[in-house]
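Apart from one protein chain that is not included, each protein chain of the complex appears where it belongs.
Chain IDs A, B and C follow the sequence of writing; residue 1 opens each chain.
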Amino acid sequence: MMDILNILMSESFWAASLRIATPLIFGVLGALLCEKSGVLNLGIEGIFVTGAMVGWMAVWLGLGLWGGVLAAAVAGAAFGLLHAILTVPLGLSQHVSGLGVTLFATSLSYFTYRTALPTVSSPPKIESFRALDIPVLSDLPFLGPVLFQQTAFTWLALLMVLLVWYVLNRTPLGVAIQAVGDNPDSVDAQGLSVYGLRIGAVVAGSALMALGGAFLTMSAFDSFFFGMVNGRGWICIALVIFASWRPGKALLGALLFGAFDALQVRLQTEVGALVPSQVFIAAPYVLSIVALVIAARRADYPRALLTPWFKGQR
Amino acid sequence: MTDTKVLSLNGLSKRFGSVIANDCVDLELHKGEVLALLGENGAGKTTLMNMLFGHYMPDAGTVEVADEAGQMQALPLGHPQAALAAGIGMVHQHFALAENLSALNNIVLGSERLSLLRRDLKAARAKIERIMQHTGLTVTLDTPVGRLSVGERQRVEILKALYRDVRILVLDEPTAVLTPQEADTLFENIGAMTREGLSVIFISHKLREVLAFSQRIAVLRHGKKVGEIATAEADERIIARMMVGADTPETARQEMTPGAPVLTLQDVSVTGRSKRDSLTGANLTVHAHEILGIAGVSGNGQSALAGLISGLNRPTSGRVTLAAEEVAQVTPTNMIKAGVGRIPEDRHHDGMVGAMSVAENMVIERLSDPEVQSAGFLKKDAITANAEKLTADYDVRGPGVGARARLLSGGNIQKMILARVFEQSPKLILANQPTRGLDMLAASEVARRLLEARAAGAGIVLISEDLDEILGLADRVVVIHDGEMIEAETRDREAIGLMMAGEVTPHEPQQSGAETQ
Amino acid sequence: AAEAVKVAAIYTLPVEQQWISRIHKALNAAAERGDIEYVFSENVANTDYERVMREYAEQGKQLIVGEVFGLERAARKVAKDYPETAFLMGSSFGAVAPNFSVFDNWIHEPSYLSGMVAGAATESNVIGMVGGYAIPEVNRLMHAFMDGAREVNPEVKFIVNFIDSWYDPPKAKESAFAMMDAGADIMYAERFGVSDAAVERGVKAIGNVIDTSGDYPGTILASALWHMEATIDKAVASVASGSFEASDYGQYSFMAYGGGSLVMDEALISADVVEKVRAKEADILGGMFRVNVNDDRPVSDN
Partner (left out) sequence: MIRIEPRAATSQAFKLGLPVLSAVIALLAAAIPLAFAGANILTAYGEMVKGVFGSLFAVSEMLTRATPLIFTGLAAALAFRARLWNIGAEGQLYLGAMAAVAIGAGAIEAPSYILVPVIIVMGCAAGAAGMVVPTVLKTRFGADEVVTTLLLNFIVLIFLQYMLEGPLKDPMGMGWPQSAPILDEGTLPGLMTRMRVHSGLIIALVAAAVAQVMLSRSVWGFKLRAVGENAPAARHAGIGVDRTLLSVAIVSGGLAGMAGVSEVAGLKGYLTADLSPGFGYTGIVVAMLAGLSPVGVVVAALFIASVFVGADSMSRSMGVSSYLADLIVSMSLLCVLIGGFFARYKITRSAPTKGEAS
């Protein structure tokens, strides 16, 4: 018990939680934006891979770190556009299109990487984002190391939480996105474009997802590996529901998941000899389900989620 | 009313697959005029208005609208945005509201530029409050629409249109879910606005309000405009002739001696999600050969009562007795087995599985019946034969018994449900808003069938917001208000209306545990 | 020169994976010398592995290299169906006549030596070890490493963690950070990501299988390297000369055959430790010392 308490009190634990949470924050915000408009985007896992690959490769090709961020976002947006076209004007199954996009984005990224770098034995490294050592602030007790020694990429994630929250709740565009996810007819009847709003939300959401992937190769690590996304995208799909489609709760959910994960590695080192490591590894997933069961009754779904809308049809 | 033309529809046509919904329809509207658009279910009224508003793209024809200066301008078709810009507002037959947003947001939606980074809701709120004051259409602006009653939602729909400063207002069955009082208030307010220059087209199946509030009537039949008439020269007979080409049969209710009780509720309470759909200590008896009318403004416990009789809601306390036998467990299956026929309020939502065939929907309530299945496998031929017989007997018209039920029109869906219910010779029938949205012919058909069932010995619980309908059919009237039921000793419209508003109570309303549960 | 031998390799993971990269490297080297014509399939799912083996055999490849840990029986069945083709497979089991040979990365010897370096270097007496999955290939090297460390420093304690993934450098990195928080000042870098964490925190790391000292200058104290060249060259030569036989090539990974070696960054290690390690290395090479083989899952000391 003391051990757990010590861990929970340590700044490095919370710093790790935030670091682990960062890609999830991007992913869950992206998924949230898509779903708020009524489109489930299971392409997320593949878009993560693309973001990781493209962001890394852009930097490797000399476009600079922020060039890489931009490139990843653009690549994510492109796959988002594909998913949006398939599911919005064409109204195809969002499940299948999403899984198809995941398969497509993943295999295209892998194929491109391998064709570009056929004979690497150890993947090339880039100069990745560095922790921003903000003078004075970084030296604050506790908060300093937790918050102010993260990379700019993590700050970008936190900024995005604010931005998405603001856009959704404080701008006409956000209100329209919320409306189109609830009842597309309401938007159509007020002279707004259902397709435009949905496509826009899916494209923007997918760009955010890709940043989650890019964080893995540009901040959490500095090279690209096959399989390194390792299910993080799927986690985000679960977190959105946990977050009940609210950006603030999304941040909380991602942080909680990050904290579980950070605790898991620490506890495993502490009591690893007594309990099978799998118990710890499974803990975040099990706890997510438990949290979901507790929160389920209160989750308010975008009512039009999964339902395509065609102009002039019923 | 002036003679200034504000709108002209020229030769609008629209077909859906093989259905010709509108066939070269011409229509004109003048400044300050209230034009009623009538026609049977499926005649093409909504389609015509949807083309005007840009939801549907016409196959042929044009629309012209007067601009601010009164010049007729061609309206770009297929764009609601263009219609809104031209000063046309539309209140849709089926609500087009985002339930997760407040009324305020629903009203303002689309009127702000999407690229704005900030919203100025103060001005919007002030403007809406002005409109509400002016028209008497009040709603709570900050509650999510999902939590508003149907009546309130209808008001939001109308406010949406008025907020845009429309010069032409289209109302598609705006009163289908309003009480007669609410409807009257609405039309009085609209009348006031037409005197300030608003022009209105409204669609309704309720001839009473058409005759009272319109100046001109246009009638569609099978997609064609079959005539126009000044309201002053019209009466119910003439209109009915124009609509269906024949007289509507009169439904005459004969007095009957009630038989033994078929349903008794003793101190029954039902706890719903809110007070709106709860029932407190209800006592009720329905006899054979009797129609019991439940009058009340919607959202006063009708859904809880209907849910109870359908078997969807379990009572939290009290006894439910059907034909002298207490119902041990209230479930849909048990109620069906005990001989309760249910006509649900929302036929699309609860009454049918739209994606399944008409034939399948006809047997959906008796899947364990050996006529329908043997050893767990469906008797397809018997099911088809049953459906063919019923569609013939009950005049259910549509693309055939093998077609998806969704393809039937609203009136025919209702007939399909009636066939399913009456064919089982139920002892008790729950008829919840059975004629809502139906045209005169279809409505009178429903009434005739209900009376027939009563004559055959069924007890009927008729829930309706249409007081005229209740007074026309019911042997006894019970008023439901705030989850409590009081028998009306009178048949006076005024007095019952006051009871519906909760202004006459025999005893103080008790605070029940229903809300805190 | 003789005609190039047609070689195909089938890997269950991408060629970047450390273990596989060593085979890939040796085959690429042979191809560059012109000894072989080399093709490969990477990331082949176990379900598909048998089909791929048969496809290559049908194509007339003379030597098929790969790893059959997940499908020992099926692989031997395929070999039996294609007696003309030589198979050289990473395997935990034995060879099967006439054409199925096996190998494994037996670099427990240099691992032991690298453990000695680590044991001498730790000041906190805590060493962290991050692994992928607890499979014998990994466990045995970890145990050898731990034995080596304990030989020079009986006080040393180990923290062991498996991330249950071959490829999740960010996760491996977080795991390493957690160990450093718990006091580890030397990291055994079985996975990509661990050395990166070491660099960031300024602690030292021990490499495994591949030499990454170029990527992390000043951080890698020593590495136990695996060289597949001896194994591959031997097999290719025997295929070329028509004398390929079923045998266990495992020994070609031993230090004595040049299949395993230790590199040290002598600038980072005190001279007496270097000397001690070199002496042990000589003992091993001379057959005076045998490193114990233990395939059990290693656990943290408490």
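Going forward, contacts are C-beta pairs under 8 Å (C-beta built on N, C-alpha and C of every residue); 3 or more make two chains touch, one makes a residue touch a chain.
The structure displayed is predicted, hence computed values, not measured ones.
Chemist: In the complete complex, the chain left out here touches which of the visible ones?
Modeler: For the complete complex, the undisplayed chain touches A, B, C.
Chemist: Which residue among C:Ala31, C:Val96 or C:Ile135 touches the omitted chain?
Modeler: Reading the full complex, the residue touching the unseen chain is C:Ile135.
Chemist: Determine which one of C:Ile23, C:Val52 or C:Ile127 touches the chain that has been left out.
Modeler: Looking across C:Ile23, C:Val52 or C:Ile127, the contact with the absent chain belongs to C:Val52.
Chemist: Among the options C:Ala31, C:Ala74, C:Val199 or C:Val274, which residue touches the chain absent from this view?
Modeler: The missing chain is touched by C:Ala74.
Chemist: Out of B:Asn22, B:Ser310 or B:Ser464, which touches the unshown chain?
Modeler: That would be B:Ser310, which touches the missing chain.
Chemist: If you put the missing chain back, which residues of subunit C would it touch?
Modeler: Considering the whole complex, subunit C reaches the absent chain at 12, 39, 41-48, 50-52, 54-56, 58-59, 69-71, 73-74, 81, 92-93, 133-136, 139, 164, 295-297.
Chemist: Considering the whole complex rather than only what is displayed, give the residues of subunit A touching the chain that is not shown.
Modeler: 40, 82, 86, 89-93, 95-97, 99-101, 103-104, 106-108, 110-111, 114-115, 118, 231, 234, 237-238, 241-242, 276, 278-279, 281-282, 285-286, 288-289, 292-293, 296-297, 299, 310-313
Chemist: For subunit B, which residues reach the chain that was dropped from this view?
Modeler: Interface residues of subunit B facing the absent chain: 8, 10-11, 17-18, 57-62, 64, 72, 74, 76-78, 310-312, 331-333, 335-336, 342, 344, 349-356, 360, 364-365, 367-368, 373, 376-378, 380.
Simple rule for what comes next: only the chains that are shown with their structure count from here on.
Chemist: Connecting every touching chain pair, does the picture come out as line, ring, star, complete or other?
Modeler: line
Chemist: Between subunit A and subunit C, tell me the centre distance in angstrom, where each centre is the average of that chain's C-alpha atoms.
Modeler: 35
Chemist: Averaging only over C-alpha atoms, locate the centres of subunit A and subunit B and give their separation in whole Å.
Modeler: 45
Chemist: For the complex, give me every residue of subunit B touching subunit A.
Modeler: Residues 50, 53, 55-57, 79-81, 83-85, 90, 92, 94, 96-101, 105-106, 108-119, 160.
Chemist: Spell out the part of subunit A that touches subunit B in their complex, as residue ranges.
Modeler: 170-173, 175-176, 178-183, 185-192, 300, 302-303, 311-312
Chemist: Under the definition above, what is the set of subunit A residues touching subunit C in their complex?
Modeler: Residues in contact with subunit C: 10, 12-13, 16, 19-20, 119-123, 125, 216, 220-223, 225-228, 230, 261-262, 265-266, 268-273, 277-278, 281.
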